[in-house]
Each structure stands twice: as C-alpha cells, then as structure tokens.
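Everything below concerns the one structure shown next.
With one protein chain withheld, the remaining protein chains of the complex are depicted in position.
Order of writing sets the labels: A, B and C. Residues in every chain begin at 1.
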Amino acid sequence: MSRDPTDAEPAGAPAGSPDDVLRVRNLTTRFFTEEGQVNAVEGVDFDVRDGEVFGIVGESGSGKSVTALSVIDLVESPGRITDGEVWYREPDLAAEFEDDVPAAVDGEFVDVRRLPEGVRRSLRGPSFSMIFQDPMSSLNPSVTVGEQIAEAVEVQRRASANPRRTRSRTQGYGLGRLLVDTLVPGRGYTSEASEARAVELLEQVGIPDPAERADEYPHQFSGGMLQRAMVAQALAGEPDVLIADEPTTALDVTIQAQILNLLRDLQAEQDTSVVMITHDLGVIARMCQRVGVMYAGQVVERGTLADVFDDPVHPYTEGLLGSIPDMDEPASRLEPIEGNVPSLLDSEMGERCYFADRCPKAMEDCLRPIPMYDAEGSDEHETRCVLAVEEYDEAAALPDGYFESEPDSASESGSADDPAAGEEVSTGD
Amino acid sequence: MTETDPGAGSDLRGTDARDGDGADASAPPAGDDDALVEVRGLRKYYYEDDTLIDRLLRREPTSIQAVDGVDLDIERGETLGLVGESGCGKSTTGETLLRLRDATDGSVRFDGEDVLSMGSSELRRFRKRAQIVFQDPFSSLDPRMTVGDVIAEGLKIHDLPAADPDVAVEADVTVDGDADVEVTVDDDVDTAVESEGGVARVPVRVDATGAGATGSADGGTRADGGPTVSFGRYDDVLAAEVTPRDGGYDVHVSVGASKRTLRRERARTLLERVGLSAGQIDRYPHEFSGGQRQRVGIARALALDPEFIVLDEPVSALDVSVQAQILNLLDDLQSEYGLTYLFIAHDLSVVRHICDRVAVMYLGEVVETGTTEELFESPKHPYTEALLESVPRADTSEQGRRVETLSGDVPSPRDPPSGCRFRTRCPEVIPPAGVAVDQSTYRSVMDLRDRLRRGDFGTGVVWEAVGDPDREDTEAFKREVRAEFGLDGLTGANGDTVEDALEVLANGREREAAERLTERFESVCETEEPVLPDEPHPAACHLYDDERAAAGVDDDADPVTDPEFGGAGMAAGMETPDPEAAGGELPDGVSDPEHGVSDGDSSDADDADDHDASEDDRDGSEP
Amino acid sequence: MADSTGPLDRLFGAVDRVRGALTVSPRTVRNLKSEYRTSALSKVGVALILVVVFMAVFAPFIAPQNPTTQNLDNGRLPPLGFTQTEQQTQTQMVNGSIQTVNTTETVNATLAHPLGTNSLGQDMLARVIYGARTSLLVGLLGTSLAALLGVSVGLTAGYYRGRVDDTLMRFADVSLAFPSLVLAIALIGVWGRASVSVPDPFVVAGVVDPVRSALGLPTPMPDTFVLPGTVIVVVGLVNWVWFARVARGEALSIREEEFVKAARALGADDARVVLRHVLPNATTPILVLATIQVASIILLESSLSFLGFSGTTLSWGFDIAQGRAYLASAWWIATVPGLAIVLTVVGINLVGDWLRDALDPGIEGEGGM
Partner (left out) sequence: MAYGRFLLKRGLQGVLVVWGVVTVVFGLRFITPGNPVNAVAPLDASPELRQRIAEELGLNRPVYVQYADYIWELLHGDMGYSYISSIDASTIVLSKLPATLELAVASTVVAIVLSIPLGVVSATRRHEPADYAATSFSLVGISTPNFWLGIMLVLLLSVELNLFPTSGRAFGFYRSFELLFAEGVGAFWAAITGWLWHIALPAVTLGTYFTALVTRLTRSGMLDELGKQYVRATRAKGLPETLVRYRHALKNTLIPVVTVLGLQMGTLIGGAVITEAVFSWPGLGTTLINAINARDWPIIQGTLIVIGVGFVLVNVLVDALYAYLDPQVVE
C-alpha cells in the first residue's frame, strides 16, 4: 500500500548523482508474524546509476532479498512496505503524472510508491524486471520455456502499444478475454511475433538450437541453461533496471562464470542498470562498481569497490572480508565474527547498533541508533559506525558479558532467515 | 568459540596421539603402506527403469556411471580435498567409501582391511572408526530428537561407554589431614573418566582433617564420622566406599552412575568441545541456527571417537562468517585428536585453506591430484585450470576481469563422451598428428562430428533455413552449415576434407560425412581414455603423454603437436545437455538399484534430489 | 474459551511432559497452540468433539431413559417445540354398519422426551447419546486397526523400495479397487453380522444407579452394549490402504534425509532407523490422516447400519433406517440421528483442518470412505 500522498509536505526527489536512474530512500518493510513484528528492511537508502552494476551484499537474514522485492513491489502478506520512497527516472512517466499526482513527481523523477497500484504494477517488465536464485522453481514446470518467454515479450508489446489499458484494474486482460482465448483455438495471450522474438532471445543468451529448445519444458534444461532462459525472460521487456537476486548461487563455478559474462555483455549491449544481490563477495568484486553492505535490515557501509574492499571502516565489513579464505595466499587461520545473526524481532532489537553484540570494538557510544557517517576514501564512502568519526577507545569499550542478558538470539525463533525469501544458501553436490 | 581450558583437553582415544603435528603438515606422506584409506578402482553405477514391467518389455536398463574408477589415498592425520562440480560423483564416492551405498566394483582398504567385504561385526567396528558430517544443517539432525540424544545415539547403538581393557586406571590421591589412606579403583572407571595417553587419572581428594567433620565443602560422599571423598568434576559419576581399618581408611572408587547418565555426561562434554553450552543438551534442533546445528553434527561424529571423518560439504550451506567459525573448529579438532579428513567441497578457496592434498573429479573420474601447493600454483589438467580461473576472488583486482569460460554444460553420465570425458568442453583438445588447426576451428569440427554421430543433425532444418525444399543448391547448404558451426578458418587439406564431407552431407549421407571427418580429425582425446599415472602430481590428460614418453615411461601415446591455446568462444552446436537438475548430482527420478538391504548398515540411499514414487529398482546383490 | 490457564493449556502442558513417548516435539505443540489461538473454527471443532466424547463416555449417567425400553403407547412423540397432528383411522360400529372415522389428534412433546420418541416409543435423546458411543468406538478401533496394518506395510514398502515396494503397492492397488463400502458389504455378507457384547464398566461397577437416582432419572440402564465386531475388522481391512499410501510416501522422502544416512553411518540397523527416525517423523501426516479416517469410518458405519449390515441396533444409521418409513408422519425419527452424525463428523473434520493448518503434513486428498 503506498504512502498517503497528502501527508507531510513532499520533499521532492533526494539529492544524488546526475545520472542516477533509481534513488531509494528510507525503504522500510515489516512482517507481521505470530511471533511479533519482524523488521526485515529498515530505512534502506541506495542509488543506482544508469548502465551501472550496483552490488548489495549481506548474509542470510540481512534483508537483501526483501529489499529487492520491495523495490519491485512484490512483498506478499504477512509482509508490508510501511515506509520509503522509490524515485525512478522516467521522463514520460513523470510528464504523465505531473498534474494528477504532483507530490510524486520532481523533474524527471517519479516516486513509484506514490503512484496508484495499477501503474506500479505496469512498470514490472518494461521498467523493472527480476531474476531469482533457483531457476528450476522460478519457471512454471508445466508450460514450455518458449511460451513463458513469449509472455514476457507480449507484456512489453502490449504495454508500449496501449499503456492506459495495461494500467487498468484488469491490466488489459480480464477473465472474459481469457475465456474467449482459451475456448477459441489459435487465439492466446502471446502472438506469433512474440514467440519468434522469444526464440531470438534464447539465441541471444547463448542457448544452442533455440527453436527446438523453446518447445521443451523447464525440467529438460540443465541449471545453467535454465538461468540463461531466465535472463532472456527478464530482458524481454528491455527494462531500465534488472534486479538479480543471487543469480549464480545455485550454479557451479564454471557455469557461474558463463552467466556472469553473459550478464555483463547484455548489460553493456542494452545499457541496463543491474542491482546485483548476493552473499558472495567474489561475485561483487568481479561485477560491481559500487556496493552496499547490509546487516540486520540496514545498509551498514556503502561506497566504491575500493572503499569497501580495501579500507572498510565498519567492523562487520572487516569481519566479512576476514572470514573469506584467500585462494591466492592462504592464511593459516581465519578471523570469524563471533555469535549469531540477530532475530530481527522488533521486541528483541535494542535501540543500538545491531552489530554491537558481535562487534570486537563495541563501545558505550554504540548504544544508540547510529546514522550514516561519511568515511574517507571516495566521497561515496559512508558507514553506519561511530569509528568513522571517533577513534576506538579501550576505556569506553563494553565489558565482555555486556550482551549476555539479551535473549539468546538463536533461542526461540531459530535462525531468523528472511521470512519471505528463502535466503538459505544451499548449493548442489 | 569458547575454548575449553587446556587442562581438560584430553585425548579421547586410547592409542597414542598421531605423531605428525597440525593440519599444514607439508611433508609429502610416505609410501602407500602408511595410507589410512586406500581406494582402488571404485565404481558406482545406477540403473534406470528396470522394473519387472520393463523386464517384460525386454528393455535394456540404461546405466548411469556416477563413479567410474576412482583411486584415492588418504594418509593418517591428513586432510584430502575432493573437489568438483555438481554431478562429478564426489558425494557418492564419500558415501560409498563408508558403505552407506553398495559399490558396484573396486576396493576400499581402511587401515589394511577391505571395507567392502566386511562381515557385519567387522563393519560395526569399522563404524566406530569412520564417521561422516553432512551438508544441510536442516536435514542432518533428526527434528524429533533432542540435541543430547542426537549426539549420544552412536554410544547407545554400540552400548558404550564400555571398559577399555588396554586403558590403565590410576588415582592421584591428595589427602587432607594425617590419616593413612589406601585407594583402590575399579578397572571400568575409564568409562566415566577421560583417559589421557592411555591412562585414566581419577582425581581423588580425601578430607580426613577430623573424624566427624561436617560435610566437606564440595559435597563429597561422607562415611559416618569417617573422611569425605570428592572427585572434582567427576563427583556425580563416581562413587566411593570407605572402610575404616586400624590407623587409616581403605577407599574403593567405582562407577556410580548408569550408562545413560554416562552417555549424557559424554554428550555434555562434546557440546562444550564444539563450542556450544552443555545447558542446551535438552533443546531441539529447530532452536539452533545453521552454524550451531553443524556443530552438533560434528559432535555426533566425534562421539564414537573416530580416526577418519568424511566431511561432505560441511560448510557449503553456511554464511561466510559462520563458515569461518566451523573451519577453525575442524582445524582445532584435527590437531587435537589427530583426525584424518576427506573434505568434499565445490568452493575452491575453502579447499585451499583447509586441505593438505586435493583430488579434482570430473564426471565420475579423478582427473588430477596433488598437494594443495602444486595444484593451486601449477595446475596441470585443463579442467583444473578452468576451475581455478573461474572462481571470483573477493579482491578489487577481480573487478571487470574477463574470464575465459568453458563452453556448454557437464555431459550426462548416462552416456559419457568416449575417451577423455572432458573433451566436449576442453579448450586444449589435441588435434591428430600433422593436422595444424587452431583450437576454436578444431572445436567446431568436433562439435559437428558429435552432432552427426548422435544422429540429431537435422539436415531438414538446414534446408529449410536455406529455403530450398527440393535440396538442389548444395553450395547454399554448405554455406549455412559453415556459418552455423563457424568452419570458415580452414585451409589446405583440412579445408578439402571438410568441403567434401559437407558435400556428402548435403545429399543426406550423414554417416559417411561423419566417417570422412573422423578419419582426418579424430583426436587421441576421443579414442583413448587418459590414465591417472602413479606419480606425485598426476593428471589424467593426454597433454602430458609426451612428457611421460620423454621420461621413458612406457606409454604408447603418439607424439603430440603443441596445441595453441585458442579461446573457446561460445561454440554453437554443443552436446545437448542432459536434463540434470541444477543442484542434484543425478538426473531426476533416478534411484539406486542396490536395494536389497544386508545387515542394515550397508543399505544405500539414492541421492537424486527428488525420488519419483513410481520409480522401481532392480533387486541388488546381497553383500 | 481457552484462556491461558484453561483446560486445554493444562492438556498441552501434559503433552509437553510426556513428549518423549508421544514423540510430539514441542515445536508441534507450539504450532498447534498458535494455530488454535487464531482460528475460531478449531475452537468449535474441539468443543464439538469434547461434547461427543463426553456423551459417549458418560452415556449411562446422562441418558434420560434406557435407550432400549419400548413404550408403545407414547410412540412417535415429537421433539420439544413441535406438535404433530395425527390422523387416527378407527373402525367403529355405528348403527349397525362398520364405518371408518378419521379423528385428528394433536400430539405434543413431553419434557421426559426432549427429542421425542421413535415408532417403538424409545427415547430419541437416549439413543443419540448411546449411538455416539457406538460410532466413536467403531471409528477409533477401525482407524487404529487400519493404521496398524497400513503404516507397517507402507513403511516397509517406502523404506526398502524395489521389489518389495512394487509387490506391496500392487497389492494396495487391488484393495483400493474395491470401494470400502462395497467390500464391507461383501465381507459382512460373507462372514455374517457377528457382534460383540461389551460389559458397560460404569454399570458393572454399580456407580450408575446412585447417581441416576440422585438426578431423578429412571435407574435400570443396560449393563452391556453391543459393538459391531465384523464392521470394525472389515473397516480396518478396507481402509488400511490410505495409511499405506501416506506412510510409504513419508518413508520414501524421510529415508533420503541426511539424519537417516548419519544414523546408518553410526551403525544403526534397519529396525532402529525405521522405528527411531522414520516413524516419529511420519507421525504428523499419519495423525492428520487418522482424523480424516475416523470421520470416514463413522460415515461408513452409519451407512452399513442403515443398510442393515451392522451387528448392533444401537446405532445412528439404524435409527435413520427406522425413521425412513415414518418420514411423512414422524419426520424427526430419521432427522435427529442424522444431525448427530453431521455434527460429530463436522467436529472431527474441523479438528482435522486445525491439525493440517498447524502442522502442514501435505497429504491433500488422501483418505476416504
């Protein structure tokens, strides 16, 4: 449900770099479950430049998948997007809604959260699209791959042909039309043109004998081939922003390399901006120019690749980098981060830096909500940690057992993976 | 991870600790006789659709060669890495090694005994010496059992703790007060007290400061008026019997708790040892995070005091920060208990960190083995090179790095490619002697020949593309095939052979076209299966045939021209991949034929991800 | 109805304590509690079941009359709140010739028979209460017999797979090919309607009469009640297939779990693996299927007794059959026992839904008559 447009005087689009295509501000998504309110995403801000690959890295339960679903407005109950603005640069959309919803428009930027739901839904495909972690469960097992890609092409064709209809309540294809199309043979949602385009797309993503493969079913594809088909389907609508949620986690490393190359080539070709979401810092390093590190629903550090990899400020980022075995110079021992991921239950989250209970450098000053501070390195480099503005002071350090009193986060609710998206990282053989 | 105080770090095993020190024993292990585990020619085939009805329809069951001739040696105290991608057979090898699956062929010698031909009693003893830790934290612990029961289950099955005859029992007696105290200890006290270096020391404190003193501070057992006896941390498992004699006391120490309590005590110690708190013993698995559950899995494996543990992707399902904690724990346990690991994984950076030696597997076969140093610094087999090349490094130098990827997918284990199984994706296929051709063109010719041999080269489709239904314009046909398979860079003899092969193909004689091309272009990689030689850093690849020929090793491979290293671009016409599920090692719906269950612990499980209920098995042979 | 210290929570507490034996993990109990709190329907279901169980157990104490005593002169009394006009045709000698005279007579309910009486003057409420005992016992005993047979066959087939699975499942297909009702009729027709008379523990203990006289209820209560033995055995033989299918499905998936492989690696033999690991993890779907089966078997039993194939006359189905002849004149004789069946089975199905929503066993569409 979008924010009520008539509330506090709209501040207009936030500041950012000139060639931003997407600016997300204070995005907040909550899950109202039996055990209580889970703050999966809490005040997340990030920008995506045109034609750039922006990385979001974080472990299970950090809220990175829910962030992706929130941007594309696919959060299902018991989850709800309770706050935040998603400014999307699309001049004709801005022009169209300039007078209907003035609060939502600022220059070429439109806050999609303020637009009516029908319009927001019509952006899926032509403007935003998404690929998921496990290709096998992201395609309908009883419909051929070609047909499903043709549908994505058809969405784009009908949206550009008649935008007003696709924004209507029935998205231009009510139950009546469906009955007629199913009863009358030869008619259907997808047209000949879109089916031919689907075969082209399959070829474009490097699938051999595309014509034959288009008539086969998802279970007749290998993991790598199916992810290529998913990429084809996502790019069918020539979207401005492609969100990739752990696209290569379920794949083997040689197939992963193929898919990453494919994503980079297509991104360069179509000048699409990509939001790459993963837990694998290697994939982030290879693909992204800028990256945001997420922990417990918040962005804790943000900046260029060099900022975050070479001189990280936030102890969690350091801990992450310290936990990864280096393949080229193997250290004899890793320095892991102690303790467990927090439960994100509103009742158990203190008014403090959420990482304090696991942080080797926790101090008194950390026991308050921490804003984002600027850090050295490029001017993009920001971090949600007091160490950016003050030195670590041994005297003010918190005693060891300080957080023992807090309920053992792994006690009742087990490891609180993202309630919505299955974050658990599980790979094959 | 809370480190238990060094004092209590006792050696769980009676026999003396391993002589080598920590995980990074760099010295190459001595000859074969020292290897704890020797695997020779291990083979594991699954058979599809050979139910009663299929037999009636007289259809030959198709065999899936999941593991096809694997040789491995694992030295004592060493960590051998077994790496490879999905479907390469590494998990099946690990489980067949422990007889959780029935092997089709080959031998597995554990400390000299052949595991595969063990009777049930020998097998039970073997179970105590070799254990396994699994990958998925949510499926490796029985949700209906408390953590304490899970850990103690092994002890319950083998009715442990049982007195160990060759463990000596001693009492260090400290006496307060001046009574003369004689202490005798039951021989089975080693079931309650941990032994160190073959001796179980029982801490006995006798407080005889004054007859009739009130109960001593630490609640020791009190004879009426006599001295009180306490055993420090073993108070609730030992019992003392004091009988006065003139001028002093005789104290007899015996086990004072039931086996069940002893097992619970054992479970509590193991929980502490793996970094969890003993107070969580009665909790259920769903109350723990992924990392904590893996720790319980490790504690369960340690309960029987094994020498050898198969770690089947123990950290793949964990987040990076938790992964590091578990890797450190495994390191500590190995150096403390002298354990030998078979570490199965697909994440190369983890393997580099923890393994001493590594074996790389591809489609059921070992293609290269070597020490971690050799393998990561100077890989020999093209597949190992491609693997190392593809792994993204978490470092800024990785930004924008363009990786030369392998083409196509892993072929189906149902009908693996002839000769070298990697030849369908290998960027360094060896052309026949005297045929100079760059790698990418040679690869295209090979793909064309594969399609022809498999018989699904749709000449009709090509004629349609050319738009000439009555098939006259052979030139157009040839141009179309050249374009589709990228065969333009051919000159001289190569060009002519291809030319007339296409001519023959144009008028529909696919088989003959294939033969013509094979005659000229057949590579040694197709005809001969490369053998993994018995040498320090072996690689099963014909590239090294001449090296061995030069070194006088009698290997009859013909001389090989130096293959240029051509980029293996996105060649069209790859071998159509088999519908292998992304994560699972085996295609869907495949089950394991060896169903007949012997005395219980060698019955196998089928490890295809989903099991088609109507799938039937052939009756397996009873071991 | 169930506040935090209500009877139900004490029940859950008890379950918590003996959970080892019941292999009901606290997580299952927690899911049940949270689902129970939020869904009104599950509360209704539990309430209905409690009423029916109460009636079945304490029948001798609360039944207004002895269900079997006949009292022909106040036959066909309407239930409270209804009156019934009856045409009496009497032949009389009127001035020398025989004439039939129709007199209409209104019969109204009496407090002694709140639900009225049937054609033989037996009290409907008493018969409904005793009918509950028959239905529940047949439902529970039949289900347990079917569960015992089905689960053991299903676990064996699912665990050993291969030839064993093949033959057992073909055998299951064969018995599935005979609809339960059809096979039941055939078997009962063949073996005869053997019934078992079971002594009523309360009456035998002599506890009933003092309580009834204190409540001012007529004291002579039947000291035995009749159970349709053949029906229970037949029902068990017929419905085992559903348990076999569910147990086999569970065994097939659980044997692939890693904790089963780990147990075998520890040296556990097949018996231990099946009993200690496979069965406890299969209890949830079996439990939910059991509720469906109890409901189906109650319907089946009432159908059999309606057709006259049940060995006992004290059954809801039998009463409905009696009432069929008097549909026009005494509609309640057939209607009241039918409502009792519907309410009982609705209650059981609601509990079944509660278990399914809370525990999500994934057995859609299994189980039937």
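One rule holds in what follows: a residue touches a chain if its C-beta (ideal position, glycine included) is under 8 Å from a C-beta of that chain, and two chains touch if they have at least 3 such contacts.
This is a predicted model, so every value here is computed, not measured.
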Which listed residue, A:122, A:194 or A:304, touches the chain dropped from view? A:122
Residue of C:148, C:177 or C:207 in touch with the missing chain, whole complex considered: C:177
Full-complex touch with the removed chain, picking from A:173, A:373 or A:403, is A:173
Go through chain A and note every residue touching the omitted chain. 69, 72, 74, 76, 121-126, 129-130, 132, 134, 137-143, 148, 151-152, 155-156, 159, 166, 170-175, 177-178, 182, 189, 217, 219, 230, 233-234, 236-237
Touching residues on chain C - with respect to the absent chain: 170-171, 173-182, 185-187, 189-192, 295, 299, 302-303, 306-307, 317, 320, 323-324, 327-328, 331, 334-335, 338, 341-342, 345-346, 348-350, 353, 364-366, 368-369
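Note that in this section only the chains that are shown with their structure count from here on.
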Chain pair with the greatest number of C-beta contact pairs: A-B
So which chain ends up in the middle if you average the CA atoms? B
Indicate the whole-number Å distance between the mean C-alpha point of chain A and the mean C-alpha point of chain C. 53
Roughly how far is chain A from chain B, going centre to centre by Cα mean, in whole Å? 34
Set of chain C residues in contact with two or more other chains: none
Over in the complex, which chain B residues touch chain A? Could you list them? 1, 24, 84-88, 90-91, 135-136, 138, 286-292, 313, 316-325, 327-328, 331, 346, 348-350, 352-354, 372, 376, 386-396, 398-403, 405-406, 408-410, 461, 570, 572-574, 576-585, 588
Complex interface listing, chain B residues touching chain C: 51-52, 95, 98, 100, 123-124, 127-128, 131-132, 134-136, 139-144, 150, 153-154, 157-158, 284, 286, 297, 300, 304, 591, 593, 595-597, 599-601, 603, 605-607, 611, 613, 616-620
Which of the residues in chain C end up touching chain B in this complex? 23, 25-27, 160-166, 248-249, 252-253, 255-273, 277, 280-281
